Structure formats: structure tokens, C-alpha cells
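Yeah, one chain of the complex is gone here, protein chain that is, but the others are all in their spots.
As written, the chains take the letters A, B and C, and residue 1 is the first residue of each chain.
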Amino acid sequence: MHSLELTVNGRSYQTTVTLKTTLLEVLRDKLFITSPKVGCNSGDCGTCSVLIDDKLVRSCITNALSTQGKEITTVEGLSKPGHLHPLQEAFHEKYGAQCGFCTPGMILAAKALLDENPKPSRKDVREALSGNLCRCAGYGKIVDSVMAAAEQMGQAKN
Amino acid sequence: MTMKVVGQRVKRYDGMAHVTGETRFVDDVIVPGTLTVKALRSPVSKGTIKTMDTSSAEAMPGVAGVITAEDVPCNAYGLVPDQPVIADETVRFKGEVVAAVAAVDEDTALEALEKINLEIEEEECVLDPLEAMKPDAPKVRPEGNVFMYDERPFRQIILGDIEAGFKDADVVVENEYVHPSLEHAQLELQTSLAVPAASGKLTIYTVSQALYFHLGQLCGILQMEPDQIQCKSWAPKTGSSWRHNAGFSDVNYIGGTVGGGFGSKNDIHADHVTALLALKTGQPCKWRWTREEDLLYSTFRGAWFITIKDGVKKDGRIVARQMKSIRDAGGYSSLNPYVVDKHSFVATGPYFVPNVQIHGYCVYTNKPPASSMRGFGVTPSVFATELQMDKIAQELGMDPWEVRFINAYRTGDQTPTRRVLNSVALVEVMQKLAEKAGVDLPDKLKNMNSKERGWT
Amino acid sequence: MAEGQFLKATDLQEACELLAQYGGKARLLAGGTDLMVAVNQRKLFPEVLVYLGDSGLNYINAEGDNLVIGAATPFTDIMRSDRVQEETPLLAEVISHLASPAIRNVGTIGGNLANGSPAADSATALLALGASLRLRSKTGEREVAVEEFFTGPGETMLEPAELVQEIIIPRQIGGAKWAYRKLGKRKAQTLSIVSVAISCPLEGGQCQGVRIALGAVAPTPILATEAARILEGKAMDAKLIDKAAKAAAEATRPIDDVRGSAWYRRRATEALVKQLLAQISA
Partner (left out) sequence: MKKRGIGIGASLYPTGMSGGGDSSQAQVKVQPDGTVVLTTGACDIGEGCKTVLAQMAAEVLGINYEQVKVINDNTDNCPLSFGTFASRVTYVDGKATVDAAEKARDILFEVAGQMLEANPGDMEAVDGKISVKGSPDRSLPIGEVAGAATFGMRKLVVGLGHYMREPSAPDPETGEIDPFCTLAWAAVLAEVEVDTETGEVDLLRLVCSYDVGTAINPLLTEGQIEGGGAMSIGAALSEELYPNYPSLEQAPTNLGDYAIPTTMDIPDIEAVIHECPSTNGPFGAKGIGEMTANTPAPAIINAIHDAVGVWIMTLPATPERVLRALDEKGGA
């Protein structure tokens, strides 16, 4: 076993992993952070999306040992009690979530976009979310949600 | 009365939990001491199990239990209970479960599967339903490859006089349509966690989209006495080493929050196996399918082969429809006979046809069992019917809108199953569509409504 | 079960030494976007992982007439690089259609090439750009043209203890016209059924050094050399374009697979080459 130290949602953790352990397994099975989901284990669906040092990645095909010392963000880390991230507000308000299974990954993909591009077009949003599959919603209301959040965050800044 | 809540765009009840990641799906439930389940699947599409020796697997450190068909009290389930939980002697599709293992972790479970000594004598299979319908085709099932609706090998729907209808027609339009097999591709994989208790109570965390439907079936698997078995083809093992005698209140099915269904979770995929392993090992057992397993071996929308022959008047009226639809059901009934029924009941689409003859076939092949998927059997009938409408329009030199307006059901029309319709709105729905899409319909169509035909 | 070793290479030299030390047992890990899929599916049981994330092989430099990209540079970094966008815009365009944003964030160009996939999108861009690869081992280094690098489906000329150090791309400052199309089962996050990348420097309206690269239509990504020869030194017109497109289709050796038939791949190659050349000449 190898020792692994990493920070998740601002809290540091130490755990042990093998050579083939994925970041997703660390989060779910060791740290009990379950918002990243197992949808394919091959990087095809995006339900396991998390941010590593603010960059969107697939935790299911991220070798855990490659995250040594890194900062991981999951959707649990976006909200504080009684205070949602504007993206969370918008997904709730605009019906960006149906079954909810893709939602955590979708919100993180959207966050990665807005961090870099605070005023995206609908096309920008579609491109940024193109690796996150949703089988319920047909994507329109998801794009609506991201656009609304961008608007909200833009106003908050001014 | 004006309504205050109904009709409002209120936010999703569980939306807050979804966006915060709080929503707990089956895979997110953590119970200490849970074993990992993996299944051994048939490598062939059809065959007879000659050897099934699990002793080496059972002897492995870390393996808590192995089950085979011998361990299933009533090894037959489904709406038509004809599918074994674990294949017993005969395998009918590639990927059919022939044994399952519960072990301390995934690696151990997978290693144990490799230690099971399985020999299957491969037999000639049939994958094409059109081939399977031939008298000399390899038998998927002992009693024949076509589901019997009463005395017929098809569901028959008859209205009016089909021959008179064709005689009355000016033109006959006949075409063949193929609707392929489709996968639900719901994002939450087939997953089940069964937790036994010393009291005898079994708790199952399920992805089911039909809790009570599955509860009933599961109790059937766990308790039925041999003389209660409805299936004829697969006799249960009376010498089963244990029997649970479960009633509805002995099992608590926990679920209700499903990560996408679309019909993929109307059939039990994993709960029966985890339940049996939990009862055998006395430990919580969890089985999460891989995406590959889910794509290849879970239920799916079976393929359809549809022939439509319509008798049409020059003015656009369809006066006769003869339709033959063949459903590739795969190896077991699952919900297929029902799917064919639903398809057949509405096989003229949203159009009034006075003379109708529909034959819907449910045909078994050596594929995983097809079953429900969003739209059941209606999806392929809509596909075929709507292409057929455009082909009729083309044949008559008519506008595709007009053909649909002319034939659209009106209030008081009779369906092929002789139901008289109320609350009909197709004409209005099409008018709204045209308006939204910026299509300027001719006045004749703009002035139609669903109350009356508007033409003679 | 053997514990396995996770070794971080802090520089190129160390990476090469570790590869030499552990021979065939060692696997290089950068983004892991292909490697970990194989591990998850239990097709690969690595005993030694040599991690390249901190090896310093993440860079985009201008060296004389060339742009030099470190093998462990993630796709997103390449795609967003001003230098790449200005000097080899074809590469940036190709990468923008590759896999998905999350994969591009960590997947590296060296890893993509080393896998030797016939459908490796980055390879078509590099073939069209006339790039070469610097391969490195403990005992030496060599530079090979991208067209020589691939030897078969999933196969490259890399020796067991050798790695891709960097990619060397001739800079195309001004002048060069280019075009790219990828045809997959859907519009994003999809493997190529056919991909075509064309780089076509024009001098006085004439094609000079045109290169037409084809992906997913042969055991390796290939160059349609005959098609290029047809165009070389000529001004493009519809007739010439047709001829070149047919020649490109002739150069393919496609297979039937889950994504498309050989027949279709050949036809689509012709169509895409034709459309892209028309786009370039317009």
C-alpha cells in the first residue's frame, strides 16, 4: 500500500491506496464523498467529474497516486450550509437536474467553464459540457441553468 | 375554480438534494461488512451446462459464498415467469448468469469466478427472429420460438372488414420498416445491495422503478412451493438446501430515487442475486454491474420488423390497414408479450382507419431478454406509421400535413380495439406545432378541429 | 499480491533510467486517460508506474524553425497556447475535437501518440504538419518522422525502455492554409470514423509541400502521398481536387468495425478530402 495525502473541499486527508486505485475510489470508498458517481469507469460519461486544482477531470480514470498533494473539489465543496453556489441555485431554479445522477459532474464542468469564461455563449456552454452525458434532460435546461448562473455571478461582481 | 399550485412551475421537490450531491443512490449506501458480488456469465449464446463445479472458488480465502441454480428456491420469474434467476442446465443467451460469487473485495470475487469449473456444450443458436419463426429453426425454448396469444402465435386486432377496405381503396401503399435494438443507457448502473438481519428480515436497496412489482416477484423467487409454480418449462429444484419463505413484510425494498430508468429498471436485474447471496452468507451483499455488462446483458428495446399495407382513397383517407409486426424478444419473456400487445392496440397511430387487421408477433431468439423501454411497443409503431404517412402523401401527391389532418382521430372515432374516443386533440396539437414552427397551413387545415371530421 | 511501485520521475533523465531499470514491467503514467481505462477493465496489471506529471516534460517552446512540445503536455495547454494557435493552428483545431474537455485537461499528446491508435486524432494533425518525434532512452535518442513512428494498430516503433520526449513541428508562420474534419458517431466526445487533416502551403496560388493526413482508415494514421503529389506545384481547381480526393481514398486500407464499414470509410475519405481542399482553395 502507498500513502496518499490530498485535500478535498478544503480538508486534508491521508489514506492508503494501491497502484491501481482511482481517485474516484478514494473519494467514494475511503472518504465517503459520494457525489462523484460511478457511471462507466472508462471516462465516457462524466458522472465522476471533479476538479483537481480547479481543472475538470474524470476521477474514474485518474490514478490516485497522481493526485498526491493536490486540491480536489467535489460538489459537496461548493455550498455552505444555507448558502448555495450560484450554479447550484440555477440548476435548482431552472430545472437543470432531473434524476440527479449526472448533476454533480455537470455542475463542476460548468464551474470549470465559468472560472475561465464568466460570460459564455450557449455554444461555449455546450462545448464545455460536451463530455458530461445526461440521458434525462435533453441538455436545454442544463444550458439555461449555466447561462443563468453566469448572469447571476456577473451581476454579483458589478 | 382557479388552481393555485397545480399548473405552477414549482421547483423540483428533490432538486436541492440533487444540486448539492446529497441525493443518495443505491451505490452511495454504505453498510459495514458488505461483500462484493460478481457473476459468471455464459460465454455462448446457447448451450447445455455439463459441468458446474464451484468448490475451488468456495474454498478461496475471502470468498463468502457462491450460488448456482441449485440455490434458487423458485428459479423462474417475470410477468410470464419463465426466466431463471441463474441458468439451470440450459443457457439461452450469451451473458446469462450461471453462477455468482460474494467475496470480500472485487479482486477476490473476480479471481473466484475464474476458479469455477464451467463446461458448456455449445449448441446451434438463432439470433434472427425471422429465422427463429421457421419451423426447423433451433429451439430457443422447448415449447417453440413464438409466444402464443391464446391459440394464436400472434396478437390479433380486427376491426371492420379488411378485404372490403382494400376493395374500396384507390391505392395500396405497402412498406417494410425496421426499428433497431436500443439501450436505455441510463447513467445509474444496475445496482443492488441486500442486507440480511438475524430476525429474518431482508432489506434490499434497489434501483427498481417499480418497488412493489419487484417485491412480489422477489418473494416468489424466495418462497414459492413447487406446486405454486406457474411456469411449465423450468421445474424448480425441490432439493434446495434452504428456503426462506418470504412474504411481503419480510422484505423491505428501499428505493424510490433512481438515477435514470427509461424502462431499464422494470425488470429485476440484480436484487434476486444479492438477496440469495445475502441469505446464504448472512452478510450484506452488493452487486454493481459494469457499464459493459449493462450495455450487453441488461434488458433493452428489442428490434422490430414491421410491414404495413394501407389501402388509401385518392382524397387521402386510409380505409384499410394490414400490419404485421415482429418483435425480437430475446431469450425470455420479460415484458415482451405485453410490449407487443401495447404496440398492436395502437398500431394505426393517431389515425382513424375503419378496416384493420393487426398481427403482432413476439419471437424468442438467443439474445438477452429485451423488455420495456420508454414507449414500450408504441415507439416502433410510431416510427413505421409516420414514415408510412409521408409515403402515402408522396404516393397521392399530397402535403404530409394534409394527409395527417384528414386521417387524424376525431372525438367519437373508434380505435382498432373498438374504444370510442374522447378528449382528442391531435388536430389542435398539429395546428399549434405549425404556428410555433412558422409553417403557414392552408385555411382548410387551419379551420379543422378534433370535434368533427370537417370533410366527407 | 505484489505491491507495485509508483515512481515519480523528476526529469527526463530519471524517467529514462527508471524505464531502463524496470524494462517491460514499467508503464509510463501521465494523464492516465488510456492507461487507467485498461487498468479498470483489468486488461492491464501494472507492476511499476513511472509518473511523468512532474518530469518537466510539459512545455511548448520555439526552437528555430520549429515548435517543440514536451510529450507530457496536456492537450488543453497545447490547444490554448497562443503560439500553437498562431503557428500551428491546425493542431489547436484538431485537439479541440479530441475526446472531451476533462480528458483534454490531463491527457497528453505523447500518451496519445504512444498508444498507436489508428484513430489517434493528434497524429493526423502532426502528420499533416510534417512533425517528427524525438524518442529517448537511457542509451540514446533518435528523431523519427511521425509517419515512420506508427507500425500497426496499437503498435509503434518505441522500444520497451524508450519514451517520446518531445514533438517537433515546423512552424507555419503565415502562408499555410489548412483544414480539418472529423467524422464520428456523434459531434463530440467521439472516436473518429474518418478524420482528415490537410496542411497546404500556397505560393502564388500554387500548392507547395501539401500534406494530407488520414485517420482511422488504415492500420495506422497515414499520409495520402499520391494525393499530395497530384496537387504539388499546381493551382487547385475542381478537377484536380476530385482527382486528389480519389487518390486519397485509394490510399486507405480501412476495416469494418463498430463505427463504420470499410466501404464507408473510403467514401467518406474521398468526400472529406474533396470538401477540405475546396475549402482551402476558396
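Definition applied: a residue touches a chain if its C-beta (ideal position, glycine included) is under 8 Å from a C-beta of that chain, and two chains touch if they have at least 3 such contacts.
The shown structure was predicted, so the numbers you read here are calculated from the model rather than taken from an experiment.
Asks: Name every displayed chain that the left-out chain is in contact with.
Replies: Touched by the chain not displayed, across the whole complex: A, B, C.
Asks: Please pick, from C:Gly32, C:Pro46, C:Pro118 or C:Gly260, the residue that touches the omitted chain in the full complex.
Replies: Reading the full complex, the residue touching the unseen chain is C:Gly260.
Asks: Tell me which of B:Leu127, B:Ala164 or B:Met398 is the one touching the absent chain.
Replies: B:Leu127
Asks: Among B:Lys134, B:Arg374 or B:Lys444, choose the residue that contacts the chain missing from this document, as touch is defined above.
Replies: Missing-chain contact among the listed residues: B:Arg374.
Asks: Tell me which stretches of chain C touch the chain missing from the display.
Replies: Answer for chain C: residues 183-191, 193, 257-261, 263-264, 267-268, 271-272, 274-275 touch the chain left out.
Asks: Take the complete complex as the reference. Which residues in chain B touch the chain that isn't displayed?
Replies: The missing chain touches chain B at positions 3-14, 45, 94, 127-129, 131, 149-152, 155-159, 175-183, 185, 208-213, 215, 248-249, 251-263, 265-266, 291-292, 295-296, 300-301, 303, 328, 338, 341-342, 344-346, 349-350, 358, 365, 367, 372, 374-376, 378-379, 382-383, 385-387, 389-391, 400-401, 404, 408-409, 416-419, 421-426, 428-430, 432-434, 436-437, 439, 450.
Asks: Pick out the residues on chain A that sit against the missing chain.
Replies: Interface residues of chain A facing the absent chain: 39-40, 42, 44-45, 95, 98-101, 122, 125-127, 129-133, 135-143.
The rule is short, and it goes like this: only the chains that are shown with their structure count from here on.
Asks: Look at all chain centres (mean of CA atoms) and spot the one farthest from the centre of chain A.
Replies: When every chain centre is compared against chain A, the largest gap points to B.
Asks: Centroid from C-alpha atoms only, then distance chain A to chain B, rounded to Å. What do you get?
Replies: Whole-Å distance between the two chain centres: 33.
Asks: Which residue numbers or ranges of chain C touch two or more of the other chains?
Replies: Residues 41.
Asks: At least two partner chains per residue is the criterion; list those residues in chain A.
Replies: Chain A, residues with two or more chain partners: 41-42, 44.
Asks: Using the touch rule from the top, collect the residues of chain C that touch chain A in their complex.
Replies: 3-6, 29, 32-33, 35-37, 39-41, 45-47, 49, 51, 53, 76, 99-103, 105-106, 187-189
Asks: Using the touch rule from the top, collect the residues of chain A that touch chain B in their complex.
Replies: Residues of chain A touching chain B: 28, 32, 34-35, 37-42, 44-45, 47, 74-76, 78-79, 84, 87-89, 91-93, 95-104, 107, 133-136.
Asks: Any idea which chain B residues touch chain A in the complex?
Replies: Against chain A, the touching part of chain B is residues 11-12, 14-21, 23-25, 27-28, 30, 184-189, 257-262, 288, 290-291.
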